[in-house]
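Shown here: the complex without one of its protein chains, the others still in place.
Up next is chain A:
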C-alpha cells in the first residue's frame, strides 16, 4: 500500500519535473529568439566603422604581420596578460583543493612507442606555431595548447607528473608568462615608453620574448590542470606534506606491521 502511494508520488513528482523543464526550455527558446532578433538589429546598424580596418591600417607599427597576433599582443596586450593570470588562478585553485590522483597504469609497448613518436612531434609543432604566429595564424595560445596536449598524452601513458618537472621548477614555469609580460611592461614604463607600449623597432623581439614565456606557461598550466591536483612529489623524496597526502589516500595498516598481541 505505502509502496504504491510512494510510487504514485514519485511518478507525479517526475511529471512535475518534466513540466517544469519543458517550461524552462520554452522560456529559454523565447529568450534565444528575442536575442537573435536583437542581434540582427545590431548587425543592421552597421553604421559603426569596423574596427578591423583600423587594426589593419596600424599593423606596420606593431612588430607583427598577423592582425590577430597584433590584437592579442599589442593593441590589447593588457587583456592577454590578464587572461594568462586567469589561467594561473584556475590552476592555483585546483592545487588548493588537494594532491593529484595517482597516475594511470604504465603503458604497454605499443602505446609507449606511439607516445615516443607523438610527443616530440607535438613539441616541434608547438614551436613552429609559436614562430609562425608573427605573420600567419598561430601564436602562444595555440602553441601552449599543443604543449599541454603533449603533457596529457604523457600522463595517459602512465607518468603521474605528465612529464613536468618537480614542483619548484613547475612553479617558475607557470609564472613565467605573466612575470615576463608584466616586467616587460613595467620596464617600458620605467624607460619612458608607457606600460606595454612597445617601441616599433624592438616590438617584434619583445613580443617574441613574451610569447615564448607565455607558451611555456600555458603548456605547463594546461598539463598540470589535467594532472588535477598538487604535483606528486619526486620519486623518492617525500616531504611532510606528501606523507600527509599519502597517508590520507592509503590505508595506513597496509604498510605498518601489525603489533604483536
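Throughout what follows, a contact is a pair of C-beta atoms (placed from the backbone, for glycine too) under 8 Å apart; a residue touches a chain by one contact, two chains touch by 3 or more; residues count from 1.
The rule is short, and it goes like this: contacts and distances are computed from a predicted model.
Undergrad: Which choice in "Oxidoreductase", "RNA polymerase, sigma-E factor", "Biopolymer transport protein ExbD/TolR" or "Xanthine dehydrogenase family protein molybdopterin-binding subunit" gives the name that UniProt lists for the one chain left out?
TA: From the listed options "Oxidoreductase", "RNA polymerase, sigma-E factor", "Biopolymer transport protein ExbD/TolR" or "Xanthine dehydrogenase family protein molybdopterin-binding subunit", the omitted chain resolves to "Oxidoreductase".
Undergrad: Based on the whole complex, identify which of A:64, A:77, A:119 or A:220 touches the chain you can't see.
TA: A:77
Undergrad: Considering the entire assembly, which residues of chain A contact the chain that has been omitted?
TA: The list for chain A reads 34-35, 38-39, 41-43, 45, 47-51, 54-55, 58, 74-79, 81-83, 85-86, 88-90, 92-93, 95-98, 171-172, 174-175, 178-179, 182-183, 185-186, 189-190, 192-198, 230, 241.
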